[in-house]
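There's a structure below that I have some questions on.
Every protein chain except one is present and positioned as in the full complex.
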Amino acid sequence: MSFPEIFAITEDELDLNALLAAITLDSTGAAAIFTGMVRGVTVRNHPHETTYLEYEAYQPMAEAKMKQVAEEIRARWPSIEGIAIVQRVGRLYPRTPTVLIACTAAHRDTGVFEAARYGIDRLKEIVPVWKKEVGPQGEEWVEGDYHPRPGE
Amino acid sequence: MSFPEIFAITEDELDLNALLAAITLDSTGAAAIFTGMVRGVTVRNHPHETTYLEYEAYQPMAEAKMKQVAEEIRARWPSIEGIAIVQRVGRLYPRTPTVLIACTAAHRDTGVFEAARYGIDRLKEIVPVWKKEVGPQGEEWVEGDYHPRPGE
Amino acid sequence: MNPVKVLFFATLRHQAGVRSTEIEIPEGITVRQLKERLVERFPGLDWQVMDHCLASVNQEYCADEDIIPPGAEVAFFPPVSGG
Partner (left out) sequence: MNPVKVLFFATLRHQAGVRSTEIEIPEGITVRQLKERLVERFPGLDWQVMDHCLASVNQEYCADEDIIPPGAEVAFFPPVSGG
């Protein structure tokens, strides 16, 4: 039996309804979905305002690394059924969903929440996507702080 | 400052995109969403097939108890911004999302996942909604096993 | 006398054969005493089920010993199974 998977870099709006339907099986009873949005106002660490974010991706490698994240999820939580990992790119304004990680399973107590959490954490470590932040103070590339090991 | 909240018993399709947008603020950077779906095929415990579920609710009390669940969430995870709790009722077929708990916050590491998990667990304890399961073997009301304390 | 509105849900609605009813009860009687009167009025209601069901008074969970206030809305139902 093979489970539905979606890995995508896209310029289109994230459609949660369609993505959820695409990873729902007859045996599915639960889904955990994480979405990130552009914050217009940030308070923590360095308080600032954001006019928009400009995302870019190394698309084929990004989609391959999303698949790797999904494999890592399945190795840790074997009861996961469907997995969707989608990163939107381009110019994105505050309140816009930018990324989605969704995991489905028969029941809610076998790892869907943990799997979705793991998915977004790993995406932010190894999936080659970058964002430039543009605001009243000017523009600046945001840099992560994770250095993947060779082959990771 | 008041945060957006949605508590609803509805016969309409759950629109995740609209619900997420309704609980997203300029300061929001993360959302965790749980949805439950009708399972057509159940393997765990008593394996069986389901043709459809028929949900009913004690609507005003259900919406009041959803509000109470949200208050419990805010007491535990004060960084939560928006909360949506929606239960769909009526006759619902396999693969159909039946319930949604969504929580937003500025960041993903201050409790959004835990809050959504707590929300669905509590909904299944105290929100007065029932379902009748109809399948090849006949029909049967599903009963929970939680007995709320007076005033809970 | 004290008029109260009674609601039944799920299996209890099925047993009672009605979703709701109005009933006049003496002031000061308890939820348990109301249950007894309802079992008399609705022969389909199973005492074992009524004895162990959940009950709410004015949309708050209540105990069998609670006194029913005038004009209350009282509901009887099985442990919830939403989601």
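By written order: A, B and C. Residues from 1 in each chain.
Everything below uses one rule, namely that contacts are C-beta pairs under 8 Å (C-beta built on N, C-alpha and C of every residue); 3 or more make two chains touch, one makes a residue touch a chain.
Since we're looking at a predicted model, the values are computed, not measured.
Among the chains on display, the ones the left-out chain touches in the entire complex are A.
Within the complete assembly, residues 36, 55-58, 60-62, 64, 87, 98-99, 120, 123-132, 141-152 of subunit A touch the chain that is not shown.
Criterion: only the chains that are shown with their structure count from here on.
The most central chain, judged by the distance from its Cα centroid to the centroid of all protein Cα atoms shown, is B.
A separation of 26 Å divides the Cα centre of subunit B from that of subunit C. Annotation: 49 Å between the Cα-based centres of subunit A and subunit C.
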